[in-house]
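There's a structure below that I have some questions on.
Note that this complex is displayed minus one protein chain, with the remaining chains in position.
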Amino acid sequence: MSIWEYANPVKFMRTSGAILPYAVAGAALCTVSGLVWGFLTPQDYKQGATVKIIFLHVPAALMAINIWLMMLVTSLIWLVRRHHVSALAAKAAAPVGAVMTLIALITGAIWGQPMWGTWWEWDPRLTSFLILFLFYLGYIALWAAVENPDSAADLTGVLCLVGSVFALLSRYAVNFWNQGLHQGASLSLAPGERMSAVYKYPLYLSMLGFFLLFLALLLVRTRTEIRRRRLAALLAREMRA
Amino acid sequence: MSLLAVRELAVARGGLRAVENLSFAVEPGQVLVLRGPNGIGKTTLLRTLAGLQPAVAGTVEAAPETMAYAGHADGLKPALSVTENLAFWAEVFGRRDIAPALAAMNLRDLAARPAHALSAGQKRRLGLARLMVTGRPVWLLDEPTVSLDRDSVALFAAMLRAHLGQGGAALIATHIDLGLPEAVALDLTPFRAGPARRDTRPAGFNEAFA
Partner (left out) sequence: MKALLLRDLRLATRAGGGFGLALAFFLITCTLVPFGVGPEGGTLARIAPGILWVGALLSCLLSLDRIFALDFEDGSLDLLATAPLPLEGAVAAKACAHWLVTGLPLALAAPVFALLLHLPGPAYPWLVVSLLIGTPALSMLGAFGAAVTVGLRRGGLLMSLLVLPLYVPTLIFGAEAVRRGAAGGDPLPALIFLAGVTLGVLALVPFAAAAALRVNLR
């Protein structure tokens, strides 16, 4: 049993159908409890109640980057191994990633207003996320614009590859351009705690919730895409016959 | 030694196999005329042989730089003259001498005229003259006689015969009779692809999900 077998549409439909209810339930449970727990945490001595937006902001930002990475991996699998479900999974993930990026940007703005006294600052991290959002938009627009699904899958795959290199390059270029206000990473494996456990555990729970939410959305959207392809394939066969 | 040997070839259009299990060989001096109803995949087959799209299955054996393709569009630049257009393609294919090509398609009087001032038939003649400057042995021709009058068709047939005489060959998708005694018809109808099979790699999304 290899992972490649799941790239077979029939097998994917069967397996994803079995996983989906658990993913939805887990996402609902973890997201809601993580956010409620987070809301009940004490106020930060410096940032006050505004710190609580972290339970939305950080998981969304984390997912925004990881969804792009997942798209990069599935695009590579498509380009190298030609597994059709892989290309459709990349397509299905893109709008979710774009919304996660948008959530990270908007919550960042709402958090930044009381903290830095401005809704928007051309800080390297914020700017990188804005650029990442543009890459998501371009990727989604290209899928929408190309009619032939085989060409669309190949072109978006190449775009994802080139885009990944430039998203990374932009990340470092932006650092060169402006040093920034944004605090460092919120969670770190390095010794010397940055964040107290009071905030950490609800944050972990919330992250898990966002991940499961993404998984559930990805499965639903990929299943929809597969059904749409099936419909198109049947129509194409009708027309040929 | 065949110029081109095709074995068990399958080609696809729009993510569905059009023609499959096709095997044939082309010898020097041979003309293969592709027959079959509209939409069976004559253009797709020619484009696959030219290397413009991948074959779904099977093999195409030919020495490198064997094929010269001429499709529906002639690849002419309206702002350039007949000579400039032809000289450009000659240089791309690593050749210099365009005079024989101009003579063969009776374009010498038009040599200095910009391509936008040519009639449809004259453009087609220039597009066909381009085949001669490629120096390649196998010509893949998709409806080459569209918009040609009877005299021009005869010119083209003479050019083709000269090409065959020099050890060249051609595959032609056409509905008209070129009056070439050496032409062999290849009817694609028996090779029309059946429903997609599970045991082979799908040609595209439309087969993978059918």
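When the chains are written out, they are named A and B in that same order, and each has its own residue count from 1.
In the analysis below, a contact is a pair of C-beta atoms (placed from the backbone, for glycine too) under 8 Å apart; a residue touches a chain by one contact, two chains touch by 3 or more.
Because the structure is a prediction, the values reported are computed rather than measured.
**Q** Report, in label order, the displayed chains that the undisplayed chain touches.
**A** A, B
**Q** Quick one: say which of B:50, B:171 or B:193 touches the chain that got left out.
**A** Candidates B:50, B:171 or B:193; residue touching the omitted chain: B:50.
**Q** With respect to the chain omitted from the figure, which of A:24, A:53 or A:161 is a touching residue?
**A** Considering the complete complex, A:161 is the one touching the chain left out.
**Q** For review purposes, identify every residue of subunit B that touches the missing chain, sorted by number.
**A** 47, 50-54, 65, 67-69, 71-77, 79-80, 84, 88-89, 91-94, 130
**Q** Applying the definition given at the start, please give the residues of subunit A touching the unseen chain.
**A** Looking at subunit A, the ones touching the missing chain are residues 131, 134-135, 137-138, 141-142, 145-146, 151, 154-155, 158-159, 161-163, 165-166, 169-170, 173-174, 176-177.
Heads up, the rule we're going with is that only the chains that are shown with their structure count from here on.
**Q** Indicate the whole-number Å distance between the mean C-alpha point of subunit A and the mean C-alpha point of subunit B.
**A** So the centre of subunit A lies 48 Å away from the centre of subunit B.
**Q** In the complex, go through subunit B and note every residue touching subunit A.
**A** Touch residues, subunit B against subunit A: 14-16, 195, 201-202, 204-210.
**Q** Sort out for me which residues of subunit A touch subunit B in the complex.
**A** 9, 82, 84, 148-150, 153, 226, 229-230, 232-234, 236-237, 240
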